[in-house]
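A protein chain is absent from this complex, but the other protein chains hold their places.
Our next item is chain A:
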Amino acid sequence: MISLNVNRHNYEVDVDPDMPLLWVIRDVLGLTGTKYGCGVAQCGACTVHLNGEAVRSCVTKVKRAEGQKVITIEGLSEANNHPLQQAWAEIDVPQCGYCHSGQLMSAAVLLRENPHPTDEDIDDAMAGNICRCGTYLRIRKAIHIAAEMQQKGS
């Protein structure tokens, strides 16, 4: 049995300790907001927070998360109201939407660490997240909007 804390809930899961966190979250806990895109940490669709850091859950063995705090897209905010989620909605960032769980989780760490990111900061922080629909221009713009919202809210 492995003890996990996901989105502030405790779980005991009976799985292979080498199983990537991604598949535990999706197949065992049933939290399907975290996506499989490549399995080799290339696309960022599976990004979650492990003790506040953005990690690629497709290459993170579940045993590494044992006893640690995991946040997935479902736990990013109480009511879909993280400044990033609001900004994403304000300018309709997603198209197919598949990559955006990962995009938002990467952006959330950026905004926490750097409340006023420049375009270059955003490009650096978001370089690991692929969007095949090509919504990058709107992602960059939405991060700036969220930064402003965060500033006004604080």
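By definition in this document, a contact is a pair of C-beta atoms (placed from the backbone, for glycine too) under 8 Å apart; a residue touches a chain by one contact, two chains touch by 3 or more; residues count from 1.
Everything that follows uses one rule, which is that contacts and distances are computed from a predicted model.
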- prompt: For the complex's missing chain, which UniProt name, "Isoquinoline 1-oxidoreductase, beta subunit", "Spore germination protein (Amino acid permease)", "Ferredoxin" or "ATP-binding cassette domain-containing protein"?
  reply: "Isoquinoline 1-oxidoreductase, beta subunit"
Task: Sort through A:Asn80, A:Thr118 or A:Gln151 and give me the one touching the missing partner chain.
output: A:Asn80
Query: Which of A:Leu4, A:Val93 or A:Ala147 touches the chain that is not shown?
result: A:Val93
- request: Please give every residue of chain A in contact with the chain that is not shown.
  value: 15-16, 19-20, 23, 26-28, 30-40, 42-43, 45, 72-74, 76-77, 80, 85, 88-89, 92-101, 104, 122-124, 126-127, 129-140
